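Of the protein chains in this complex, all but one are displayed in their positions.
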Amino acid sequence: MPEFAPDPMTLAILLPLFGAIAAFLAPRAAPLIGLGAVGAMAAAIAAVGHAVAQAGTVTVPLGGWGAPLGIELRADGLALAMLGLTALIALAVGLGALSAFAGEAPADGQPMPRQRAFFWPLCLLLLTGMNGVYLSADLFNLYVMLEVISLAAVGLAVLGGTVAALRAGLAYMYASLLGALMVLLGVGFVYLQTGRLDFAGLAGAQGSPALSAAFALMLVGLALKAALFPLHFWLPEAHANATAPASALLSALVVKAGLYILLRLAEAGPFPGEAILTLLGVLGTGAVLWGGVQALRAERLKLLVAWSTVAQIGLIFVALARAGTEGLSDSWRAAALLILAHAVAKAGMFLAAGRIKDVIGHDRISELDRSAVRPALAQLAFALAAISLIGLPPSLGFIGKWSLMEGAMGAGNWHWIAVTMAGTLLSVAYFSRALTGFLRFDRVRAPLDEHRGWALADAPPVVLAGLAVGLGLAAGPILAVLDLGRPFGVTP
Amino acid sequence: MPGLALLAAIGTPLGLALLLALPAARGLVWRALPFAPLPALALALFGTVPFTVSNDWLILGSVLGLDATARLFLIPAALVWTAAAAAARVWMAGDRRATGFGLCFLFAMTGNLGLFLADDAPTFYVFFALMSFSSYGLVLHARSEEALGAARLYITFVLAGELALFAGLGLAVGETGSLMLADIADTALSVPTVALLLAGFGVKLGVMPLHFWLPPAHGAAPVPASAVLSGAMIKAGLFGIVATVPLGEAAYADLGVVVTAVGMVTIFAALLMGARETAPKTVLGFSSVSQMGIVALGIGAALMAPGAWGAVLPVLVFLAAHHALAKAGLFLGTGVFAVQHRPAARIAVTVALVLPALILAGMPLLSGALGKEALKTALGAGPAVWLPWMTLALMLSGVATTLLMARFLVQLWRKRPAAPAGVESDALVIPFVLLALAAAALPAIWPTVAGSAAQPIAEAAPGTPWPLVAGALIATAAAVASHTSRVGWSAVLSTLTAPAERAAARVGDALARRRRALARKARALPPALDGWIAAHRLGQTGIAALLVTVLVIGGAQHVAPTDPIAPPAAEQNGP
Amino acid sequence: MTEATIYGLAGLAVFGLGLMGVLGAADRLRRLVALNLCAGGAAMVLVASSWRPPPAAPDPVPHALVITGIVVMVSATAVALALIRRLYSLETDTDA
Amino acid sequence: MTVLLAFDLLLAASIVGLAAATLLMRDAFAMIVAFIVFGMLMALGWARLVAPDVALAEVAIGAGLSGALLLRTLAHLRGGSLSAQGGASVSAPANGATQGVNALLAGLATCALGLAYLGAPQNVPGLEAHVADAMPESGVTHPVTAVLLNFRAYDTLMEVVVLLAAVIVVWQVERGLAETPAPALGTVYQGFARVALPVAVIAGGYLLWIGAEAPGGAFQAGAVLGAVAVLGLLSRHVRPAPAHRPLARGAFVVGTAVFALVALGVAGAGRVAFEYPPAQAKTLILLIEAMVTISIAATLAALFHGRAPVAVSREETDR
């Protein structure tokens, strides 16, 4: 028997898969299995981190064939950061899910344990897909991974089982499928032009009509999946109507898959051109403004948070497009920082919003201040996450915005700074709607019942939101990690 | 024909007064009233001076005439009377006691104008008494409680004054041995005589402590009467002193000290008392008292240092003219103000009133300031010991007058003087404006009128604005202080900042309204847009649109002629 | 004009038709069918790209990809149909 | 040559025409039928493009199973009958102008893509040379199977994962509420099914076996076996009951689990994941294929059935 020594990257993808299988087979033990699998995955990711720290970029030729015949897994700093982020959020959301699905039956009379039984397999399959996306160096494999993510994400989005959730989930399904099919056709065009499917083949290619078409298809497909304005129409309802842990995963991770693939495509291929970047910046601006405006008039807390996702995604696109003098080789860092910041903060925020909704019994913003019960810690978590999303120092969101504005300023793009500022002001405005509801007390009739002790469910949002704020101080190490293996071929 | 001219000058008012007794002629008389002083004015302006006409038959052998000094008194007096008469015609139009008023008015006019023309003591005394006693009717006219009290006070003082005057004149005539005023003034009279004369004229002049009648009387009398009381009649007191006391002839050091001191006290005491008054016309009365204090300074100096009289006299005459015009203007202006009913008109009148008030207060280059400067120069020849004090007092009198004028203007608004109903304001405005303009133009026309006597005025320094500014500041401060003491600090400051805040609030309101309107629109826009997008499912369309856009942008790269990489599609498509 | 060109263009046309159907169709089922058309079109393009002039054997890799794609698509279709059925049940329940 | 060209042109035109027809059909049933025919024609086209594996897969899965799923859903929406009207129209159809814009944009995009397609270099060497080089070490002789289960086995594993995800979601979505049963076949078909089922099972096994050397393989085999199960469901030979649930779960995951375990298990001693030792390659691949076939068959059947097995209601048993 040869010694058994799988590489950590494969493990990072397959461990959650095994977890999903086990959780599916043994629904009763699903939470335990799920947390165990996430923990094991985190360990594998730590091992990947070790390898990346040693070697910069690590590749595994699956099946021993190597590109272009076989599929390769590749990890560098950017992938590592995303892997770590995923592990962190999965862990936190998993803990949050323990009690989120353990509570009483929801309004429509569905038995909750069923949700819990299905949450874990879907969540773990989602993690499989996410990790697969981060580590993949093959275009078609990315398509398959996107489909894994899509199906798992739709499953999570409709976990609540309400009509609204199902409708939103179906719209999400269609958008997601269409996006994936566009990517597929794009892959076809790439193959047509280069005869290869790996990133390396793309890297050597010259610009050509077929590649332009491929990029156009993949860009639109991924933008649809990442909910870039005006292709965001599916997102708010889908994220707002899902159960809180699912929303956290969808908002923090799933939309990032599209962004990540775009970054990778841009890194490998002879695109995008200057005009496309400007277009992305403009669309990002539209997202920042429209998302902000819609968040301002959202009536429910989770819907507000979902619209804020639209705005933040727009900001990330602005960063991607315009945060540097050297194009993407300069601006990807700002985009990556914003991706990380948004993921951590938004996961915390959705979990907090879920807690608030659970404790108060509803999440209508206008009536938050009528409740005699105030989930103080969840509200604190919400506020902390808002700080990061607004971009106040010293949060990670601030560091991301700083990088964005610094890059834009360096390139003399003051109007993009103005966009960022406008987005910031809008976010202050819409988040303060919620905060005002938390902090107002004079509309409460009943005696105030403020402190109901600590619940385990409070820990994940508080920790995540705290990290979203505190990680700003660790921006140096984070940037160092991102630069491992020199993504985009530039030294910091 | 000096005789005829004299007759006309004195006879016109007298005759009109007599005609008033005929009910049928009353209309005519009232219409002719403004023209009554004109013969006297014409005489003063065009007559050659000096001239005398003796009428032995009259009284104790009356001698009438006009000398240079009297002429300069007569001109402003006649002007004031004309203006006042014009005003009286309107003012009294609806008054049921108009006839009585007219009678008294015409008699007082006769007396006032006549006394300037009198050359001998008895005649002078007669005209003087005529004026004084008929004025009682003017003061009493309203018959109100206030008028009755003022009239009582007036008549008491008039009686006392007449008594003193009578005694003084009598003694003087005795000491001189001549009835002629000119002779009396040339004789070194005894101190008691001079003292009596000074006291008697002093009552008319209103210097302290003989002033008590003056402010109430001015306050109580109808506006035209107040104007002549202040503008013309109190000048008779000055004229009396000039005409009878042997100034420049002999030194009366003790009397001089007294008069100077009285003058100084008068200047400021009048301020203190006037500041407490509430009726605007009474305030003006105190201002007159204060102004006469200045005159007293000049007289006092001349009493102490006879040598100074030559320099002082023309200045005093000028000051008298200045005060006559300005003060009468102010009184008439008060009347004009009283009959205005619209705030805008009142503001306009107030602004117009500021001109005579400024003249009086000593606005540089205008008659008040010039007069004071000239007096300062003239006093240089006076007693050296007193000079600095007098200079100071003159300067401070500017402050005092400013304060009183400020008080007057404020009280005008606070306590609007009563006016008969239905008075036409236009007819009142003309005399007022004329007097105010005359007062303003006085420095310019004085040389023409007075000839060499105008020398000191023409040479006077333009004056300094500081007393005026100081007065204005103190007045403001006092107003603020009094207002504050009434309503408290915070209220004052709120009031001060209120206009700015109101303006800001208005701008803020307008902005807020616009903002609200915009916000309404802005709030309505997203749902509308949202609904539209949802209704047409434009999000879906966006997918295709974006795809086409990106494809076109990408394609543009390849069809661009500069791009050598992409060969045309057709060539590649060969069999 | 080779087979590859003909079927490739046909595949693109099918994709375009499917796209139009997805964008415009109001009917859930029809949109799903349209998505399946898209998938078919994309698969057709891939298969066409694998074609080699007759003596040569076609490239097997795209074939494998397309088989994978077909299975993925049927999975997605099944999920979407499950959602449609469930939604229909809930909606008719609430209507009733 | 020209005949063939004309045939190709005609076939391509038919494919496009059927695609258009599918979208234009008013009636949902007709639409689905058109879609199935479209799938068949596609398969024909792929056969013309020398892609028999793909054609098989399309017939079995793309057109066949998808069509069956669609029909089943339509039956559900129409209360058990396929011929009834009504069904799934939900939102108001987009108005004419929007449709026009959509059509225009989609047409523009298609034209642009067509231009790009024409502009792409013809006959770029793909990976066939690499495949040919690596075939001896692959353990199988059929290149498509080699690609699927060896060179790109990772993709295939994830494809099975997609299937697993799909069945989990379907079970999750359907809450086991009472609902209209799948349409039962008439008695004639029952008889047909009795004959067809064993044949189909044998055919499936054959396809699986032959996959190593010739067109066929796990997916096709799985599809055939899945079709067997579907027939079984339709003919009520198979009645899923709660007791079957663990079995079904096991069947769903066994392919994925074995595949992943093998992929991981071979790692070590200098080999990475999915790198089968050449000696055992064929065995391992066959093992994986067998397991995957079971999973695929079970999954496809479950997807068709559309929900987790529930206790059969009294009413249903009576029928």
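Letters A, B, C and D mark the chains in the order given here, with residues in each chain numbered from 1 onward.
As a working rule, a residue touches a chain if its C-beta (ideal position, glycine included) is under 8 Å from a C-beta of that chain, and two chains touch if they have at least 3 such contacts.
In the analysis below, contacts and distances are computed from a predicted model.
One chain of this complex is left out of the view, and of "Autoinducer 2 import system permease protein LsrD", "Disulfide reductase", "ABC transporter substrate-binding protein" or "Multicomponent Na+:H+ antiporter subunit D", the protein name its UniProt record gives is "Multicomponent Na+:H+ antiporter subunit D". Contact with the omitted chain, checked across A:149, A:405, A:434 or A:467, is made by A:405. Check A:158, A:344, A:387 or A:481 against the missing chain and you find that the one touching it is A:387.
Listed here are the chain A residues that touch the chain not shown: 376, 380, 387, 392-394, 398-399, 402-403, 405-406, 409-410, 417, 421, 424-425, 428, 432, 436, 439-442, 448, 450-451, 472-473, 475-476, 479, 492.
Rule of thumb we're sticking to: only the chains that are shown with their structure count from here on.
By number of C-beta pairs in contact, A-D leads over the other of A-D and A-C.
Chain C and chain D have Cα centroids separated by 11 Å. Rounded to whole angstrom units, the spacing between the C-alpha centres of chain B and chain C is 103. Shown for chain A are the residues that touch two or more other chains, namely 140, 144, 147, 151, 154-155, 158, 166, 178, 185, 189, 191-192, 197, 208-209, 212-213, 216-217.
Counting partners per residue, chain C has 1, 5, 15, 19-20, 22-24, 28, 32, 41, 45, 49, 61-62, 65, 68, 72, 75-76, 79, 83-84, 86 as the residues that reach two or more other chains.
Note for the complex: chain B touches chain D at residues 535-538, 540-541, 544-545, 547-548, 551-552, 555, 558, 566, 568-570, 572-573.
For chain C in complex with chain D, the touching residues are 1-10, 12-21, 23-30, 32-34, 36-37, 40-41, 43-45, 47-53, 56-68, 70-79, 81-86, 88-89. Chain contact summary for the complex, chain D toward chain C: residues 5, 8-9, 12-13, 15-16, 19-20, 22-23, 28, 31-32, 35, 38-39, 42, 45-46, 48-51, 53-54, 57-58, 61-62, 65-66, 69-70, 72-74, 76-77, 87-94, 98-99, 102-103, 105-107, 109-110, 113-114, 117-118, 122-123, 126-128, 131, 143-144, 146-148, 151-152, 155-156, 159, 162-163, 165-167, 169-170, 173-175, 177, 179, 219, 296, 300, 303-304, 306-307.
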